[in-house]
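Following: one structure in structure tokens, then a few remarks.
Shown here: the complex without one of its protein chains, the others still in place.
For chain A:
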Amino acid sequence: MLTRRTALLTGLALPALHRTGFAADPIKIGMTQPLTGSVAASGNYVANGAKIAVDVLNRAGGVLGAPIQLVLEDNKSNPREAVAAAEKLVLRDRVPVMIGAWSSTFTLSIMPKLLEYKVPMVVETSSAARITTSGNPYVFRIAPTSEMEAVAFAEQLAKFSPAIRKIDFLSVNNDFGRGATEKFTAALQAKGIGIGRTETMTPEATDLSAQITALKQSDGDTVFLTTGVEQQTLALRQGVEQRLGKRWVTTGGSFPDALLANPLPAGNTSYHILFYAPWFPERAPYPAIAKAYTDEWNKHGWEFAGLTEGFRGYDAVLTVVEAIKLAGRAESEAIREALWKVKLQGVNGDIAFMKEGPAGRESGQNKPNVAIVTLSEGKTGLL
């Protein structure tokens, strides 16, 4: 007899069955991002990118006849929480593969756990060189290292007018900021550029007046800014307040999107090293893929500028799912081996891993593309 309760439960279950159309249990992909805390903007953008990739792939039939399930954990912009999130994903959710963890500091803190539990992780953002050179065979990074970013930037120096002659740094005081300072110093010094002051800030700092006043004392013409979206916005605004009068270049692929709606006064142009420029999808290596990603994002009504970082999550999910497909089963060791065989077209361009690190314990490193976007009076351009 059909009771009211049975009817209600059936009614609740039907839409879910209709939506997935899968008989098999879902294949889980773990992801940890900073969804709250000092770099939450970036983490949420990356997570959104991953969610839409899962939606797109599930609509196309999932993988190995099963739906894909993204299990997302907040690392709260904190390395200790990142470790806890990774352990929860592996031990409680039993994910065979992970994506994470935005900042180099969070990723580095998780890496020993990957070795301990033998679970591979696709690193979608972190740029510190140590991530792929320390001998962790469970790490596969699709994001560029700071060195790749610096070298790619150095190749475009001629595009700047007036020319860059001497640089200063304002960097967040962690692996991300220190790594970028070191690699940009090396790459630009090799091109004959002078190096001035280096000022640092804690990830939580909001008042950067002391740092900017100190930078003002340098005769450098350009400041390289390495930090998350929030501090990028604060630094650019406080630079105007202190009449810094230097060119800003942000590194790491983040974009201070709040300055689109609340622009800096006229005459302030900033430069942003990005890995996807959503304002110009036609200039992406694979415009059709970039457009599909951009359209899917816009369907959700999310902030447009979040596309600059959302693609990291999107490409990371495409990479993991391709590896699961190549592996033929959702098991950690099989996925790890299959990641070496991945050859994929993503929003940023081709994704394939080359070996880095000590022989026998190599990590995978992709070679992504880099774009320099200008921001002036709330309008973007491509350098």
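Here, a residue touches a chain if its C-beta (ideal position, glycine included) is under 8 Å from a C-beta of that chain, and two chains touch if they have at least 3 such contacts; residues count from 1.
The criterion applied here is as follows: contacts and distances are computed from a predicted model.
Here one chain is missing from view; checked against "Branched-chain amino acid transport system permease protein", "ABC-type quaternary amine transporter", "Ring-hydroxylating oxygenase subunit alpha" or "Phosphoribosylformylglycinamidine synthase subunit PurS", UniProt names that protein "Branched-chain amino acid transport system permease protein".
Of the options A:199, A:221 or A:322, the residue whose C-beta touches the omitted chain is A:199.
Only one residue in the set A:240, A:292 or A:352 touches the chain that does not appear here, and it is A:240. Per the touch definition above, the residue from A:175, A:230 or A:356 contacting the chain not shown is A:230.
Seen across the whole complex, the unshown chain contacts chain A at 34-38, 40-41, 43-44, 74, 77, 173, 199-202, 204-207, 209-211, 213-214, 216-217, 229-230, 233-234, 237, 240-243, 258, 261-265.
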